[in-house]
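Okay, handing you the structure first.
Only one protein chain is missing from this complex, and each of the others stays in its spot.
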Amino acid sequence: MFDANPAASPSARVRKVEPSSFGFQPSSVPPPAGGGGDLLEISLGPHHPSTHGVFRMNVVLDGETVVRLKPVFGYLHRNHEKLGEGTSYLGSMPYTDRLDYLNSMTNNWAYAIAVEKLAGLTVPERAEYVRVILAELTRLLNHTCLAGFLMQDCGCSGTPLMYAFRERERILDLFESLSGSRMMCNYQRFGGCRVDPTPAWLAAVAQLVDRYGPFLDEFEELLTGNEIIMARTQGVGRLPAALAVNAGVTGPMLRASGVGHDLRKVDGYGVYPRLNFRVPVGDHGDVYDRYMVRVLEMRESISLLRQALAALPGGPVLDPKAKQRGLRPKAGEAYGRIEGPKGEIGFYLVSDGTANPYRYRVRPPSFVNLTVLEDLCLGHTVADAVIILGSIDIVLGEVDR
Amino acid sequence: MSLAFLALALVCVVTASAAMISRNLIHSALLLVLTWIGLAGLYLWAGADFVGFSQAIVYVGGVSMVVLFAVLLTRRQRDEPLVLIPEAGVGRVVAGLAATFWVAALLVPAMVVAPLVQRAGPGPTLTVKRIGELLAGPHLVAVLVVGVILTVSLIGALYLAAPVTAEDQPEWDNGGTGRDRGNQEEPS
Amino acid sequence: MTTTSVPSSESWLEVAPLQARDALLGLLPESLHWIASSVLAIAVLVGAFGLMFAYLTLAERKLLGRIQNRPGPNRTGWAGLLQPFADAVKALTKEDIVPRDADKVLHALAPVSLVALSLIGLAVIPFGRHLVAIELDAAVLYFFAAGAATELSIFMAGWASRNKYSLLAAMRALAQLISYEVPLLLSVVPVVLVAGTLSTTAIVAAQGGWAAGFWPHWHVLTPWGFSAFCLFMIAALAESNRSPFDLPEAESELIAGHLTEYSGFKYALFFMAEYFGMAALSAMAVTLFLGGWQAPLGWLEVLPSYVWFAAKLLALLAGFIWIRATFPRLRIDQLTRLAWKFLVPMALLNLANAAFWSLTAGWSGPLQAVRWAVSLAAVVVPFLLLSRSLFSGLGPRVYRYAPS
Partner (left out) sequence: MSPLHLCLLLSTVLFCIGLAAVLVRTSAILVLLGVELMLNAANLNFIAFWRYGPGGDDTGVIFVLFSIAVAAAEAAVGLALVIALHRHRRTIALKAANQLRG
C-alpha cells in the first residue's frame, strides 16, 4: 500500500546472508581473459594453521597464483566497543588487555592516555618512565613473536618460533611479577601505574636487556642471512608507500615501505622526546623489509630500555589525586594514541559527564593494516600469501574486537 | 611357459583393457601404469633386466607423471569432481571396434600358426657391460641420433606448451600491484 | 641372500649374520632353502628397518627438541624410549576416516603402495661385506626404478582425497618429482662412469683401500664425488619430501597437503614410508659415495662392516633431521628453478669432470696435483657462477634511518 517498489518491502529488505560465503561468490567472478576457467577456489581458514587465529582467506587460484583474495573475519567479535559504552572508564581497562593480547601493556597505555586527556590528568615522571620501559618490553615481545611466527609460516619447523618463545617467556615472567598476570596485565591507571616496580624487578629488566642483544645476534645469524629466507621474502608482497599511506597503514609495515612515520617522534608523547633513538626505514616494502625493520626496531628498543632504566627518577608512580573509580570526566571528546608495536593504537572517547563513556571507539592497527592484504597478495603464490599475512602481523582479538 | 608369465600377461591385458575402457582419465593413467609395470615384469621374466628397469624408470617414473600432469592441467574446472571423458558417438564406437576386430582377426591367427624358428634351452644372458659396449660401439651413431631427437623434441614440447602470445597471458599478470586505491600521490 | 661360502679368515662378528642364517636354514629341508632364504632376507630387512623407523621417529623428535630448547618426548618408558610403541597403539586404535567423495580404492591403495615401493629399494643395498639381499647386475638402475613410483603414490593420495589442499599437493608432488628425478639420476651417473659398473657391491668394492695409507678411496673424497654427493643429497631431500622441500605436505600452507584426509593407521603408513624412503636414499648415498661398508681407516676394520654401514647411515639421517630443524621451505617455482638452473647444469658439468677424472687415472706425482686442481676448479667455478645467477637480485640489505 505504501510501497509500490517491491524491493523496498520489509521482507525484501531483510536480506538473507549466506554464512558460508558472506556474500562473496568466487564462482561468479569472471575468469581472467586468457587463463580460462581453470580457477581453483580454496578457503584458507578459519582453522588453518597459519592464519594466526580464527581468520579466513577465500583465495581464488590460477595454478598456484592468487588471482582473488577475500579476507573473512569476525569469528572473534566480542562487541568490545559497545561493551566499553556500558562500562565505567576503569572497567574498560581490563577489556583493552583482550584486544591485542600480545601487547596488553601498550593497549593499556593508549587507553590511559585517552582518559587522561579527557579528564585532564597529569602523570608523574616516574610513571612515564615505567610506561616507556613496559612499552618497549612489549615491543620486544611482539616483534620477537612475530619473527618466530613469520619464520614458522616460511616453513621453519619450529626452531625460530621456539627461540622466540623462550625470550617471550622471560618478558612475560617480568610482566607477571609486576602486574600479577602474564598476558592480561591491566597495569596502567589514569594518571600513572598501578604498582611501583621494585628495585629487584628493575634489576631483572636490566639483566634481560643485557642478554637481548646477544639473543638477537643469534636469531639473526640463524635467519637473516639465510638464502632461502631471502628468496622467499625479498620482493614478495611489495607495499608501495603511496598505497600504504592512502590505506592508513601504520607501524613497522608503513616504515618498511619507506615512510619514516613514528608516533613516538611525531607526537612525542610520554618521555620519548628526552630519549635518543632512531627510526629504521625500509626501501622496498616487501616481507623481508618488514621483518628487518622489526629486528632493527628491537635493537632501538634495547637502547631505549637502557636509557629509560638509567634515567628512571624516584617518586610516586600514580597521581594520588587522580580518581580511578567513579571517574566522571567533563563532557567532551578525546583521542589518545601511541605507537604500539603493530602501529598506531588509538582510543577515541566521548564523554557526556556520566561514569560511562558515551562513545568508545578503538583504532586497531591490525585491522587497518589488514585492509591491504589483497593488494599485497595478488599475483603471488599461495605460499607467499601465507607469509604476507604473517608479515602484516595481525592479532585477531584486535581485528575483530 | 610359466605361471609367472601367465600372471603378468593377465595383469597386462586386464589393466590395459580397463584403462582403455575407463571413463575417468586419472584411473586410465594409473591403470596403464600397472600395465607398464607388468610389461617391465615380463622383460625381467625374459631375462632382459636392464630393459625392464629402464621401462620402469622411463614409463612409471617419467611418462606417467607427464600424462597425469597433462590430465590435471586440462580439466575444465579445477575442482571438477571427476575427470570424465565425453562419450564417443555410436558410429565411432562401431567403426573403431570393427576396424580393431578386423586387425585382430588378421593378426591373431597369424601369430598362432606362424612357423617360428625357436631356440631351445635357457635364454641368452646380457650383462650391463655388454649393453654398454653395444651402445658405445656398433650403435653409437644411433645413440647420438636419439640424443638429438630427444633434445629437439623436448625443445619443441617446451615451445608448444609455453604460453607465448599475449592472449595467453593471464589478466592479473599486468605487471602492476593490483587495483589502485584512491589517488596515488607520493606522501609528503 | 646369496649363499656364498663363508670365508674363514674374517672375524666372527663379520660372519655372525651369515652363520645365523645358515643355522636357521639348516632346520629346513634342502628343497625349501631358496624360498626360506628370501623370506628370511625380507623378514630381516623389514624387521630391522621397521625398528629403525620406530626409533628414528623418536630420534627426530628428540633431536628437534634439543635444537629447539625443549626435551622432546620423555614420558613413555625410560626417557621416552617406549614412545614409538605408544604412538603405534594410538595410530592403530584411531578411527579411519575416509571422505565421502573420496576415490575409495585409490585412497586406500596410496599408503600401502607407498610403503611397499619405498621398501623394495633396500633389497640391493650391501649392508655389509656379505650382506646384500639380491645381487643384481643393474642394481643401481633397479633402485631408481623402484623409487620412481613413490611420488605416483603421493599423487594418488592427493588426488583420491578429493580435497583442494590435497589436489594442490598432488600437483606439487608431480612437479617436484619431474624436476628432481633428473638431477638425482644425473648425480649417480659419474659414480657409474668411474666405477664402470651398475652393481652396488662392485661400486662398494671399487671404493676399498687407501691412498697413501690414510686417504680412503671413497668417491666423496674426490672433487667430482663431493659435488655429486651434495647434488645427490639435495635431490634426495626433495625426493623424500623432507624440509626444505616438503612442499606437498607444507603444513603452513596446505595444512598437510596429501595427508590432510588421512587418519589413523593410513597416516602412520605415510609417516613410515617417509622414513623408509629417507633411509633407502641415505643407504644408497652411503653405498655410492661414502664407501658403503668400508671402514675409514685400516685398523678400524676390527669393527664389522655392517657397523660401519649403520654408522654412516645414521650420520646421514641425523643430517636430514638437522636440516629439517634449520631451514625454511622453498616455494614451488624456486624449487623447480633450483633443480633446472642449478642442479642439472652442475650435474652435467660434474659428469664431464668425472670423465676427466677417470681418463687421467694414470697420472701420478706432480700430474696428480694438476689432476686435483683441474677437477676442483671444475666444481668450484660452476658452483660460484650458477649460485650467483640463482640468487641474483637477492642479498643482505642496508637499512637507513628516518631523519628526526
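By written order: A, B and C. Residues from 1 in each chain.
In this section, a residue touches a chain if its C-beta (ideal position, glycine included) is under 8 Å from a C-beta of that chain, and two chains touch if they have at least 3 such contacts.
Note that this is a predicted model, so its numbers are computed, not measured.
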For chain B, the residues touching the chain missing from this view: 1, 5, 9, 12-13, 16-17, 19-20, 25, 28-29, 32, 35-36, 39, 42-43, 46-48, 50-51, 54-55, 58-59, 62-63, 66-67, 69-71, 73-74, 76, 85-88, 92-93, 95-97, 99-100, 103-104, 107-108, 111-112, 114, 116-119, 123-124, 126, 130-131, 134-135, 139, 142, 146, 149-150, 153-154, 156-158, 160-161, 163, 168
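Here is the rule we use: only the chains that are shown with their structure count from here on.
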Middle chain, criterion being Cα centroid separation: C
Whole-Å separation of chain centres (CA-atom averages), chain A against chain C: 44
Centre distance in Å when chain B and chain C are each reduced to the mean of their C-alpha atoms: 27
In chain C, residues with contacts to at least two other chains: 164, 167, 171
Multi-partner residues of chain B (each touching 2 or more other chains): 78-79
List of chain C residues in touch with chain B within their complex: 101, 106, 136-138, 141-142, 144-149, 151-152, 155-156, 159, 162, 164, 167, 170-171, 174-175, 177-178, 181, 185, 197-199
Residues of chain A that touch chain C when the two form their complex: 40-42, 48-50, 61, 63-64, 151-159, 162-163, 166, 222, 224-232, 234-235, 255, 260-262, 265, 278-284, 288-289, 292-293, 296, 381-384, 386
Contact set on chain B toward chain C in their complex: 26, 30, 33, 37, 40, 49-50, 52-54, 56-57, 60-62, 64-66, 68-69, 72, 78-79, 81, 127-129
